[in-house]
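Below are the structure tokens for one structure; questions will follow.
Just one protein chain is left out here, and the rest sit where they should.
Take a look at subunit A:
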Amino acid sequence: MWLDTLVQGILLGGLYALFAAGLSLVFGIMRLVNLAHGDLIVFAAYLVLIGVTLFGLSPWLAALLAMPVMFAFGWLLQTAVLNRVLGKDILPPLLVTFGLSVVLQNGLLEGFSADSRRIPAGSLEGASLDLGLVTVGVMPLLTFASAIAAIVALNALFYHTALGRAFRATSDDVVTAGLMGIEPKRIFAIATGIAMVVVTLAALYLGMRANFDPSIGPARLIYAFEAVIIGGLGSLWGTLAGGVIIGVAQTFGAAVNPEWQILAGHIAFLAVMLLKPRGLFPRAVD
């Protein structure tokens, strides 16, 4: 029973890590906290839903097609809006992304109503796998595997490509990166575009696993934010660990009393902050 709860919690952590990976990426490179991150996930979920319901695509294909659209959206958002407010003062980007959050929520409400929707996943929805000691749902397993795949891919990009080198250099020192021929604003636009691709992946699982409506973005932002902070800013594996800690706390909380699920996650976050204020895997330079 407890083992089962633990495994469910770890797998749930995969979903939270997916929510958080894009946030972590953007924060790591440009020190921007995107308060609209949760709403962008919901926005992407509606985009996938359109592909499925309007064009009859499979959810996977719809998400695959939504990814370049979301990349372009992120690129444009960064170029047209966020680059203008990034600077020494952290308040303007917070205000702008808060405003974006409100705009997205109301825009989605206007376009899709407040009805809760779900991305139909066919036979996958109830499928489970008997692993002997525990039985796990195929969907949570796929979510977790996707989170790991996303983190492996992002780390490969970060540490083994010229673009990743430019990301890290820009994160270290914008002025010197400029002297290397790097345009920081272009780097930021690409980074936000990539974050939106991860957001689309997160949206796919968000929409297939449970119902969603235009108002649920901010709560996803909080889970994502807590996962990033627990893990230590800028470390993607730390973000996965943070997601797992929140997920495990939530499933154990729910096992004790269903009303305690959300609260237990937040308490775990506070506990980590008390013991390790900089998170579990803080970067050496910051």
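The working rule: contacts are C-beta pairs under 8 Å (C-beta built on N, C-alpha and C of every residue); 3 or more make two chains touch, one makes a residue touch a chain; residues count from 1.
The rule is short, and it goes like this: contacts and distances are computed from a predicted model.
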| item | value |
| --- | --- |
| Hidden subunit of the complex - UniProt protein name among "Branched-chain amino acid transport system ATP-binding protein", "Carbohydrate ABC transporter permease", "Response regulatory domain-containing protein" or "Helix-turn-helix domain-containing protein" | "Branched-chain amino acid transport system ATP-binding protein" |
| Residue of A:56, A:181, A:258 or A:277 in touch with the missing chain, whole complex considered | A:181 |
| Selected residue (touches chain absent from view) among A:31, A:117 or A:165 | A:165 |
| Contact footprint on subunit A, counting only the chain that is left out | 162, 165-166, 168-169, 171-173, 175-183, 284-285 |
